[in-house]
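The structure is given below, and queries will be raised subsequently.
One protein chain omitted, others in place.
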Amino acid sequence: MAHIEQKLADIGLSLPALPPPAGQYVTAVSVGNIIYTSGHLPFSEGRLIAEGSRGRVGDESLEAAALAARIALLNALASIRSVAGSLDALERIVKLTLYVASEPSFNDQHLVADGASSLLNELFGEKGVHVRSAVGVAELPLGASLELELIVQYDPFYKLV
Amino acid sequence: MAHIEQKLADIGLSLPALPPPAGQYVTAVSVGNIIYTSGHLPFSEGRLIAEGSRGRVGDESLEAAALAARIALLNALASIRSVAGSLDALERIVKLTLYVASEPSFNDQHLVADGASSLLNELFGEKGVHVRSAVGVAELPLGASLELELIVQYDPFYKLV
Partner (left out) sequence: MAHIEQKLADIGLSLPALPPPAGQYVTAVSVGNIIYTSGHLPFSEGRLIAEGSRGRVGDESLEAAALAARIALLNALASIRSVAGSLDALERIVKLTLYVASEPSFNDQHLVADGASSLLNELFGEKGVHVRSAVGVAELPLGASLELELIVQYDPFYKLV
C-alpha cells in the first residue's frame, strides 16, 4: 500500500470515494507541477451527514467543525490522488484555504482549520508545512458548515510502485 | 476573427470594453504561463445595471445572478485578453473563484457559479475544464451581487493571426 495511505490507515482513516462536483467543473486540475483543488465540502459517503458538517459554526460546535474540516480535507486529498496517481507523489502541501460558515461573534476559524492542518502535518511531515487562510463567511453551498481548498506541488513523473 | 471570440459571437455575446479597476491595481497579470485576474464585478458598460448584478442573492434572484456571473466572467475574459493578446492563446482554464453576496439561508452559490462555468465549458471545450470555489459572503465592493476571479494557463508565445 502506498506510504501516505498506510499512515492514514494506521490512524484509522481512509480516503473517501471521489467526491462528485456540485456543478459544471472538476474537483482537481494540474498545471505543471501544481495541483489546484475545488472547494471541498465535508462529505461522508457523498452527503453532509457528519456532526458539524452543516449549518453555521459557533463556540459549541467548534470541536465538531474541526473534525468536519478533517473530513473535507480527506475529500480534497481523494481528488488530488485522482490527478497525481498517488499521495506519495506530493512534494509539498502549499496552501490551504478554509471558508467557515460562522455564527455572529464566532472568531475561532483558525482553530477549525487546525483540524485539517494537524492531519496534513501528521501525514506529510516536512512536506506538509503549508500556508493557510481561514475566514468566516455568511453561507456556503448546500448548507455546508465549511469549504476547503488546497494547492499542492507534486512530481508529475512519480512512478507508481 | 479569433476562434473563441467567434464562438462568443455565434451565441450572441461579446467581450465588454476592458473593465476599469476600482482602485490602485490592475485587472490581470501574468507570471510565466499563468494569468491571474482581479476579482471582477458584473459590469455592463462599466456599471452594475444588469438585473441580478446588485444586492444580496436569494432564491428568487438565483437565475438573474447566474446571468450576472456570466457577465462578470466576460469582464474577466476581457482582462485576460488584454494580457494574452487573444483568448485563443489560452491553454487551460485552471480555477474560478466566485464570491456571492448572499441572503441568509441562501445556499445555492454553486448554481450561481454554474452560470459562468457552463459558458467556460461551452467556449473552451476540454481546455475549459476547471476547479472552482463558490462561497457566500456578507458584502461586496460597490454593492455588487458577486465577484469573480480566474486563474488560466496560456501560451505566452502564441502568434496572433
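Couple of notes before you dig in:
Order of writing sets the labels: A and B. Residues in every chain begin at 1.
We adopt the following convention: a residue touches a chain if its C-beta (ideal position, glycine included) is under 8 Å from a C-beta of that chain, and two chains touch if they have at least 3 such contacts.
Predicted model only: the values in this text are computed from it and were never measured.
Screening B:Gly39, B:Gly52, B:Gly115 or B:Gly128 for touch with the missing chain picks out B:Gly39. Between the chain not shown and the residues B:Ala2, B:Ala22 or B:Val129, the one that touches is B:Ala22.
Chain B meets the missing chain through residues 21-29, 31, 36-39, 97, 99, 101, 137-144, 147, 149. Residue positions on chain A in contact with the hidden chain: 34, 92, 94-96, 102-111, 113-114, 117-118, 121, 129-138, 151, 153, in rising order.
Keep in mind that, in the parts below, only the chains that are shown with their structure count from here on.
For the pair chain A and chain B, the distance between mean C-alpha positions equals 25 Å.
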